[in-house]
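I'd like to ask some things about the structure below.
Removed: one protein chain of the complex. Kept in place: all other protein chains.
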Amino acid sequence: MSKKAYFPFTAIVGQEKMKRALILNLINPALGGVLIKGEKGTAKSTAVRALTEVLPERREVQGCPFSCDPDDNSCQCDSCRSKAELTAVTSRMRVVDLPVSATEDRVVGTLDIEKALTTGEKHFEPGILADANRNILYIDEINLLDDHVVDVILDSAAMGVNTVEREGVSFSHPAKFVLVGTMNPEEGDLRPQLLDRFGLVVDVCGEKDIQMRTEVVKRYLEYEQAPEAFLEKWRPEQEKLCLKINEARKLLNRVSYSDDILRLAAEISISLGVDGHRADISMIKTACTNAAYEGRNAVSKEDMKLAAELVLPHRMRRKPFEEQRMDIDSVYEMIESSEGI
Amino acid sequence: MSKKAYFPFTAIVGQEKMKRALILNLINPALGGVLIKGEKGTAKSTAVRALTEVLPERREVQGCPFSCDPDDNSCQCDSCRSKAELTAVTSRMRVVDLPVSATEDRVVGTLDIEKALTTGEKHFEPGILADANRNILYIDEINLLDDHVVDVILDSAAMGVNTVEREGVSFSHPAKFVLVGTMNPEEGDLRPQLLDRFGLVVDVCGEKDIQMRTEVVKRYLEYEQAPEAFLEKWRPEQEKLCLKINEARKLLNRVSYSDDILRLAAEISISLGVDGHRADISMIKTACTNAAYEGRNAVSKEDMKLAAELVLPHRMRRKPFEEQRMDIDSVYEMIESSEGI
Amino acid sequence: MSKKAYFPFTAIVGQEKMKRALILNLINPALGGVLIKGEKGTAKSTAVRALTEVLPERREVQGCPFSCDPDDNSCQCDSCRSKAELTAVTSRMRVVDLPVSATEDRVVGTLDIEKALTTGEKHFEPGILADANRNILYIDEINLLDDHVVDVILDSAAMGVNTVEREGVSFSHPAKFVLVGTMNPEEGDLRPQLLDRFGLVVDVCGEKDIQMRTEVVKRYLEYEQAPEAFLEKWRPEQEKLCLKINEARKLLNRVSYSDDILRLAAEISISLGVDGHRADISMIKTACTNAAYEGRNAVSKEDMKLAAELVLPHRMRRKPFEEQRMDIDSVYEMIESSEGI
Amino acid sequence: MSKKAYFPFTAIVGQEKMKRALILNLINPALGGVLIKGEKGTAKSTAVRALTEVLPERREVQGCPFSCDPDDNSCQCDSCRSKAELTAVTSRMRVVDLPVSATEDRVVGTLDIEKALTTGEKHFEPGILADANRNILYIDEINLLDDHVVDVILDSAAMGVNTVEREGVSFSHPAKFVLVGTMNPEEGDLRPQLLDRFGLVVDVCGEKDIQMRTEVVKRYLEYEQAPEAFLEKWRPEQEKLCLKINEARKLLNRVSYSDDILRLAAEISISLGVDGHRADISMIKTACTNAAYEGRNAVSKEDMKLAAELVLPHRMRRKPFEEQRMDIDSVYEMIESSEGI
Amino acid sequence: MSKKAYFPFTAIVGQEKMKRALILNLINPALGGVLIKGEKGTAKSTAVRALTEVLPERREVQGCPFSCDPDDNSCQCDSCRSKAELTAVTSRMRVVDLPVSATEDRVVGTLDIEKALTTGEKHFEPGILADANRNILYIDEINLLDDHVVDVILDSAAMGVNTVEREGVSFSHPAKFVLVGTMNPEEGDLRPQLLDRFGLVVDVCGEKDIQMRTEVVKRYLEYEQAPEAFLEKWRPEQEKLCLKINEARKLLNRVSYSDDILRLAAEISISLGVDGHRADISMIKTACTNAAYEGRNAVSKEDMKLAAELVLPHRMRRKPFEEQRMDIDSVYEMIESSEGI
Partner (left out) sequence: MSKKAYFPFTAIVGQEKMKRALILNLINPALGGVLIKGEKGTAKSTAVRALTEVLPERREVQGCPFSCDPDDNSCQCDSCRSKAELTAVTSRMRVVDLPVSATEDRVVGTLDIEKALTTGEKHFEPGILADANRNILYIDEINLLDDHVVDVILDSAAMGVNTVEREGVSFSHPAKFVLVGTMNPEEGDLRPQLLDRFGLVVDVCGEKDIQMRTEVVKRYLEYEQAPEAFLEKWRPEQEKLCLKINEARKLLNRVSYSDDILRLAAEISISLGVDGHRADISMIKTACTNAAYEGRNAVSKEDMKLAAELVLPHRMRRKPFEEQRMDIDSVYEMIESSEGI
């Protein structure tokens, strides 16, 4: 079927935190993905699909079903690694859909055992995780996902590898992806384990400002009536964003942070009673990435504020009978008053 | 078996809102379907089946199992798109039944994997969703539908495409349909996700006026005793309605709305605490379609009133321990007092 | 196995309302069947099986597994409809049993898919619904029936057609039947949907009058000791009843009712808060059939009284915390005081 | 394996009511079986298995898997009925075991569909119900029986026929049996439907008299140490019982009862609030059979007393919050004071 | 794998009652097995496995998968019984493990139906119950056993026969075994039915005496470090026990008991409210076996005391809201004061 045109990412009205969280993950896939929570009709999946048009390009091995990186053999598939020479092509990252109704077979791929046993040759039919390698894996209504499928995704996310085993035959391939999920909290919570896998979490709600709300509807109806004209109109904005993302990707490795930043992150986590160390690490990395997006090569207090907002809320330990909402102001204060930054 | 004759749509006594909601969807399939809620014996399914006789005609590709539109290749099936020339025929839209007991296989169709693997050719046996493309998909007792089947229908409804995947082979075809559901609220609620997919919702109840109730029974018994004579008697009414619908379809694209209308819709949604933006968009589109049905080319206050009634009630957020019935009078007042319309 | 001799219908002591409800359905299969509710040992299933001996004769196509009507091609099976000429035979209606443990396959019949795919010819193995066409479908302990089987029976009852679909092949045949169910209310209620399908409902209980109760036991023991002598003794009564039923069938189409009757039915329904219109329609049809059974060609007040008793009780809306037993006396009064009948 | 020798029925100490109920069913298989309720270790199943040695002889068709009666073709299997001549053999009734873990297939038998379809000949592999025809079907721990198996047994018990259907092929054979069940009420109740199928019910408990209890243990240890000597010792008692049972079988058809007896049964049932008529009928038949066992040809008050004890207790309607234990004394009084008996 | 050496039975410190109960069952397999209840780490399964080294020898048919007794054809398998001559070998009883995760197929064995149907010859693959015949069947964590497997074991235990039936083909073999179970009461109770099957029950707990507890650990560590030396050291004790068991087996049939003993057993059961007669019978048999172990040929008061302790506790009827612990002292008193023993 013909290629679908999505609503332009830059034409989405408001929802700045959600848009920023998505962009930061495009710049730095090691941030650990984004979970977007919000009621129906709040443009969550529209935003994710809209990413398609602003995704950066990267080199991949031509014809490889896992889009292996020709320049880094540490996580290539066996076939790529065994080849003397690899032909590279340049292509865009993709948003790969994982439908809620997908079966485990469809997600991990299938091994043709009979063929393996008779010909001695492994025949692997790639699944969604193969497709997702070095791309964005998008799961809408992620809280409704089957527990069994969640398990295999968590395994892959943790190891960066998807392994399929059947009757003693096994096949592995790299499966590193940016996990993006959307969910309506009215329809049930997310399993804590899965929640913890997300680097960043944002809550979105419908626009309450009448001017902006009118603008939302107006743009949507304008797009629906004449999609191509609308896309044309927004093309300059889209190109500007692409450029900015690519600049940030190049700058990212040169962003530096002081020991005071490390200490600040630890202080925030301890003061909020966050167990484990993932929060501290995520804060630092998110702050660096934001600095890169803003064109700076050192982490600022503003970067830390944004990082705290995106990283901390879902990592608080929940205690029974205790209302525990993160007091963002007190965190801001800690950041403001920290020295040496 | 021989062609069934249905009770004439125009002979249905009363139930004006239900009839209008159905007609508006015939005029504008982008309204997002209708859900009709009511106790047993309130002519819900009689009305939907009666649509059969007043459905508009449209052109479709001859012999295509998906009834592809010969004039719009953006959503044709692969086979139609690959052909140099297409033969078009004119035919009526159809009401396609999805029985509550239908299995997922029957709904999405089946892929003959063995054939695919041995001959290399995909063989797809179309299901109900194939049949439903560009038609009305009718689900009686929709609240009793199996969750798994609901999932695949929601997926198709959201994407306009039905994708079947088995063991790494996949097949897609367009699946855009007007979703019409009927249900008895005594037998359980509808899953919120599914409810939200419906553009319009109407509640119906049995006739309370004794004159009209006697008329209902009289017409039914008259029809049962001599169906053909009854149909003959109502033919002029039926033809009048068909004509009106066709006129409206032609007028629809020329109906205009002012920015004040957009603003009014946003104000109504905000004042009622409707989250998300689907309500605003649906109100505008429903109002435009009603204007077209009434032969007008600009949206009036009356159109907005009707739209509000059909679009808003099922989109209110439900809060525990809070009686929340939409105060339609206050909405009417907002509409009446809005300026510039 | 040899033909079973049943206890004679006319020898059943008392239980007049149950017997009348069954007879009316023999006269007019469009009444929508009977549900008989009562504790164990109250001769419910004895009565239904006893019908066998008083069932009317009708013409059917020789050799057709669906007993098609040779004189009405509007609901013949495909095979009958495709034949130039049909041989008719005269035979009695039958009581077809649907055991509670019947599987869906057994109920709807089976399609031999392999044969269909290899020979291109559909091979359908008829099920219980095929057998039931134009006969009585009897379900003992209907409240224990599997939900899935209930669904397919409801579908067939609603459409008059049984459709079997497997892997894209489908087969339909007419399936119009008088649905008769018996149940012990101590063992669970009937699903509302299924209850609503029954035109008439009667409650039966064991005989409380000592004279009659003694007579019940006496006749049973007499029958058990010498069944053939007993049958012989009751043959004249049985033949009298058969004759009366046949006369009534001929008279039925000539029974007339005034507009006042229609109005009365509507008034009763509204005053009792019956939603929907099935109750009104059923009352009229039941009254007409009773008139025919009594040899009259116009509906009388007595007919309406009986109809109200058989049609209304199970159609009352049940409200929580509200004792709602139909006040039959007030209905009688409405009927008595209605004018023009 | 070698034929098992059972503990002699006549050597069972005490438990008179249980032994009488079993004997009455041997004399009159139409009594509807016995349910024996009692705690573990109360010789319930010992008693049932001990029946084996005192079962009456009857004629059956040689080689017929259903033990058809050569002298009554009204309930022979198709094969026996189709033969011009039948060879009869004399054999004892048998106790046929239905283990709690039996599958439905094992109970009803299996139809070899492939053979049926290829050769056109039905091949039926008989199950336990085939074996049970004209014999005793014994179910230990009947309250633990799978619901599905209960259903098929109830169907057969009700119809006297076992019907197996698979993919449109069906096979029927007679399945009339005396149903004997034992259960420990500590392990759950019996489904009411199944309880109602039993003509007679007895409660047993361990012997409380020290003399008798010592005798119980003594006999058991004596039997265990030297089974054959023990059997020899009790042979005369066993033969006496067999003779008495056979005499009673011959006398049974000549036992008469007055209308006063019928009236008395009805009065008892009404006064105890027993719904339905099975209790009355069972009382009469049990009283007649007991009269035959006692060598009398008319029902006495003593017969009615025993019958009331065995027939009534499990047929009382249970009402919530109401202690309802049958007052056997008041029933005795009604019997004593009834006239004309 | 190489033969495993078990911890010597005689080296187990303390736990005298458990050890005695196991030994008595080796002497007299008709005692009905032992259930050992105790918390984890109390040497329960160590003791059972240790039995392996002290099991008595007996003659069995060479090559018979059911270890048939060549000297008693009353419970041989069909194959052994059909042979003119049997070769006997002498071998030790075995401890046969039934793992909690064993499937029903594995327990009862499997019938190769296809072979049976094509060659007419039954092919039976023996299961655990075949192995268990004339041996000890050991079930660790018996309270976690699948209900279905419990059923088949109970059936076999009750009949001494294992019968496998599939599609009308059946195969039986003798399955008489000493059932030994161990369980941790913290992990759930035993189904009452299964509890009742055990002739003897003992409760064990960890050693509380510091001297003995130190000895337990010392012996264990000594064994773990140098198993073979340890076994050698204990060999004399082991051989002494074997000899004593064999002597007792020979003496057992000559142990006598008076009528007073029978009366005493009955009195004890009645006074404790034990229903059924299994307790009385078990007490007598256990007392006889203990007498034989002690080298006496008449039952003494001491034998009865031990028997009462092993037989009674688990046979008390449990009543709600009533603390009912057997008062062993009062039983001792009854035994002491009984005359004629």
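Each chain carries a letter (A, B, C, D and E) given by its place in the written order, and its residues are counted from 1.
Keep this in mind: a residue touches a chain if its C-beta (ideal position, glycine included) is under 8 Å from a C-beta of that chain, and two chains touch if they have at least 3 such contacts.
Quick caveat: nothing in here was measured; it's all calculated off a predicted structure.
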Which displayed chains the unshown chain touches: A, E
Option touching the unshown chain, where A:M93, A:V152 or A:I335 are the choices: A:V152
Per the touch definition above, residue among A:S91, A:Q193 or A:N297 touching the missing chain: A:Q193
Contacting the left-out chain in the complete assembly, out of E:I36, E:C68 or E:V216: E:V216
Among E:E104, E:E125 or E:D203, the residue in touch with the chain that has been omitted: E:E125
Contact with the hidden chain (one of E:S74, E:S101, E:S271 or E:S330): E:S101
From A:A21, A:C75 or A:V331, residue that would touch the chain that is not displayed: A:C75
Hidden partner chain, residues of subunit E it touches: 1-2, 39-43, 99-101, 105-106, 109-110, 125-127, 141, 184, 186-187, 205-208, 210, 213-214, 216-218, 220-221, 224
Residue numbers in subunit A that touch the chain omitted from display: 30, 73-78, 81, 148, 151-152, 155, 161, 165, 167-168, 172-174, 192-193, 196, 259, 262-263, 265-267, 269-270, 274-281, 284-285, 317
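In this section, only the chains that are shown with their structure count from here on.
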Rotation angle (°) superposing Cα atoms of subunit A on subunit E, nearest 5: 120
Centre-of-Cα separation between subunit D and subunit B, whole angstrom: 62
Length of the line joining the C-alpha centres of subunit B and subunit E, rounded to whole Å: 72
Interchain centroid distance [CA atoms averaged], subunit C/subunit D, Å: 36
Subunit D residues counted as touching two or more neighbouring chains: none
